[in-house]
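A single structure is presented below for examination.
Removed: one protein chain of the complex. Kept in place: all other protein chains.
So, chain A:
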């Protein structure tokens, strides 16, 4: 008899590339939903409440909601809403506070700019804030480039160098994971990025 997981995993949204499966899963016919991606507590998760279909009208009750990035099963793992709610809010806030005490400065280079800048990644809550801050920092270099542009992002791609030294595109992983692995930022010219 077929195990449900086959059907479930086929339709699931996952963080990793399609076809990847957890290395710890010895049963090959059932790729585990997990790809070992670290799920950090970020703000988006605590905001997305009440999107689960099963909980009906009472959004505040529903803690087993589907986060923005992945479809989770309702009520699994079986942790009471009381614990999930009270803990997520407090822990995320506390983590934020603790993290803000230490700075995480990384160099930012922009192709064509004469010198580099440094930014404190802990100052920003997410990717959007980071991009805006970088726009502000490099606005001179940007406007020195081609006049017709709708916003800094179109002509430039934001990349970073991670712990292993690889050049990665910014925005793929959750913010908290990004902060912990980013060593250097690089603003690349659009032509190079393609």
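Keep this in mind: contacts are C-beta pairs under 8 Å (C-beta built on N, C-alpha and C of every residue); 3 or more make two chains touch, one makes a residue touch a chain; residues count from 1.
The working rule: contacts and distances are computed from a predicted model.
Participant: If you look up the hidden chain in UniProt, what protein name do you find among "Enoyl reductase (ER) domain-containing protein", "Glyceronephosphate O-acyltransferase 2", "F-box protein FBX14" or "Gap junction protein"?
Facilitator: Its UniProt record gives the name "F-box protein FBX14".
Participant: With the full complex in mind, choose from A:75, A:171 or A:190 the residue touching the hidden chain.
Facilitator: A:75
Participant: Please give every residue of chain A in contact with the chain that is not shown.
Facilitator: Interface with the chain not displayed, on the chain A side: 1-5, 8, 15, 22, 24-27, 30, 32-41, 52-58, 60-64, 67, 70, 72-84, 86-87, 90-91, 94.
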